[in-house]
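Apart from one protein chain that is not included, each protein chain of the complex appears where it belongs.
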Amino acid sequence: MKSHSATPYLFIFPTMAVIALIFAYPICEIFRLSLIVPGSAKISFSNFQFIFSDSVFWTSLKHNLSLLILVPIILVLALIIGIFLYERVKGWLFHRSMVFLPYVMPIAVMGITFSYLYQYNGLLNNFLRSVGLGQFALNWLGNQNLVLPTIMTVIIWQQTGFGVILFLARLLSLPVEVTEAATVDGVNWFQRNLYIILPQLKSIIIFFTVNEAISMLTWVFSYVYVISAGGPGFSSYVLELYLWQAAFSLRSPGVASAIAVFLLLAAVILVILSFRYIGREEDAL
Amino acid sequence: MNSTPLDLKHQSRKRQFGSFLGKIITHIILWSSSLLALFPIYFMISASFKSRANFLANPIGLPLPPQLISYGLAFARGPVLRWFLNSSIITVGTLLISVFFSCLAAYAIAKMQFFGKNSMLKLLIALMILPPVVLIVPLFILMTNIHLINTYWSAIIMYLGILLPFSIYLLSSFFRTISDELIEAAYIDGCTTFQILWKIMVPLSINAILTLVVVNMVWVWNELIIALVFLQSDEVRTIMGGLTLLKGRYFVNEPMVLAAGTIAALPMILVYLFGQRYLVRGLTAGSIK
Partner (left out) sequence: MHLQLKRLLVISLLFLVIISAVNSQSQAASPKVKLTYWWWAEGDAPGADKWMLETAKLYNKLHPNVTIEVVPQSTDTFIASFQTAAQAKSGPDIACQWATIPVLSQAWAGAIVPISDYIPKTELKHWLNLDENLYGGKIWGGSLYMIGVPLVYNKALFKKAGLNPEKPPITWDEFLDYCAKLKKAGIIPIGGGTKGDSNLGPWMFSVLNMQYLDSPNDILKLLTGEADFSNPKYGDWYNKFYELCNKGYYNDDIASLDWGQGVDLFSRGKVAFEWATDGNILQYAKDIGPENIGLTRTPTIANAKGKLKNCYNTTQSTSQMITSWCKDKKVAANFLMFMHSPERMNAWYLQTMTIPADDRFNQKLITDPIMKHIYALNTSSKNVWMENYIPTQLDTNGYRPAGQIITSGSGKPADVYEILERTLKLWRMGKPDELARFKGWLGRD
């Protein structure tokens, strides 16, 4: 198509304006803000010194990293459900709808709902006690060691559906011949799934894994804020919450920006590494 | 690219796990998943139709007969309707502008040549992965200084920034599939570029656009942290922000909070029931390269 020199630029201008404001400006600013302290014009690393000497920062980072354990769990669950949905037994469309519903529910709403369910004398524990499993009625939200795993279950509840949809869509788009061939050759169900179907899903598994990993590190604020606000103590703090506290409770834009710089660099490194890994995998294929 | 045939009701295929045991296991797994997925939502909705006394006495069972008192209390407790309206305004505003801007940019990327086109595409992909929490502090300070804080615009601009990369990526890959000949013909007929976009590209891509609308709608409506930071006054607060307030400091009423939660979640449930197809397509399209 003939290109008029001005038109394309006109068409991308609104988008670039928004991107400049929403991305370029803040990214430069967080670097600048993180290097200054109130009352002095010189560059100073004290904001970074602050966060690195704060045990809550390391605790938060540890928690974010421990959230990564969810990625294989959600992956496996989503694969299992996806594969069973692929069987297309009676009612599979209904099940698919139900499994995906949690993903569109607002976290704010479900966080509150789950926190009522998980209270020490709440629904779950009362149920366990009534069927004689009282010893399993633990203090899900009130015990420092349990609160983060409890929040994890909510994340699993929501995110699994996303994976199911992805994998199922891929499976349904597979050419029928591939799977038919396996049946004919007398391969049993497990072997079929493991050795024939699963490899077909490789690229989408990688996409899902990277997506979820990044979410675990940078997109879990809502869950924590609504369910536990980081407590008890600091046992469910995550980096986003730590940033939030630094910005609005400690009211130090310098410290908050230092955390933002850290998160940004971490995300960038993660993505570069994963692209390199994906690149290598695809080269190998 | 977006032709994954998900509604394969008519495709009959020999089921592999045909044995009776296999079927039982399949049903068990699927039913367990569905029930686990549904239960918290059921709990919330059923509790919202109980009075507090009923809720404490009977937390799990069905609300028979259903009572509306908790909804009444929710509306009395805070300007729930106002919050709901604010969420709607922000969502619709963001959608309209993002679709408009995305169509423009996607058209340019898909069908035009210009300097920096490839870099722009790479930039957009990179931005899709950037964690938005990183952007909040400087933008909060900026918006405060230019007095945009506590206005709809502050949130709308934020959401635009976050949604545009994905939207443009999706639309441009779809626009690319529209034949060049069609566009050339229209151009020769004397259409301006804008008219081509409006009269040809958009109608042909209506499915992709609808998909975009549904995915973005769900994202904006459910969003929390940006809404909390930029929309702090009751006049502009969203329903999600309002919910965190209702959880209240001084007195508690669980069914009331869950009633407000049901109100907040209702649009998403409705969008899901009617727009499931688009939602699924939209989310899967981004991944299948």
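Order of writing sets the labels: A and B. Residues in every chain begin at 1.
The criterion applied here is as follows: contacts are C-beta pairs under 8 Å (C-beta built on N, C-alpha and C of every residue); 3 or more make two chains touch, one makes a residue touch a chain.
Owing to the predicted nature of the structure, the values given are computational and were not obtained by experimental measurement.
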**Q.** Options A:Pro14, A:Pro149 or A:Pro232, residue touching the unrepresented chain
**A.** A:Pro232
Q. Out of A:Phe23, A:Trp92 or A:Tyr118, which touches the unshown chain?
A. A:Tyr118
Q: Against the chain that's been left off, what residues of chain A make contact? List them.
A: 38-39, 46-47, 49-50, 53-56, 115, 118-122, 139-144, 228-235, 245, 248-252, 255
Q: Could I get the residues of chain B that touch the absent chain, sorted low to high?
A: 78, 141, 144-145, 147, 149-150, 232-234, 237, 244-245, 247-252
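Here is the rule we go by: only the chains that are shown with their structure count from here on.
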Q: Enumerate the contact residues on chain B facing chain A in the complex.
A: 4-9, 13-17, 22-23, 26-27, 29-31, 33-34, 36-38, 40-41, 43-44, 47, 59-60, 100-102, 104-105, 107-109, 111-114, 117, 120, 123, 126-127, 129-131, 133-142, 157-158, 160-162, 164-165, 168, 180, 183-184, 187, 193, 218, 221-222, 224-225, 229, 240, 243-244, 247, 254, 257-258, 261-262, 264-265, 268-269, 271-272, 276, 279-280, 283-284, 287-289
Q) chain B touches which residues of chain A in the complex? A) 1-4, 7-9, 11-12, 14-16, 18-19, 21-23, 25-27, 29-30, 33, 80-81, 84-85, 87-89, 91-95, 97-102, 104-110, 112-114, 116-117, 123, 126-127, 157, 161-162, 165-166, 168-170, 172-173, 176, 179-180, 182-183, 189, 192, 203-204, 207-208, 211, 214, 217-219, 221-222, 225-226, 240, 243-244, 247-248, 253, 256-257, 260, 263-264, 267, 271
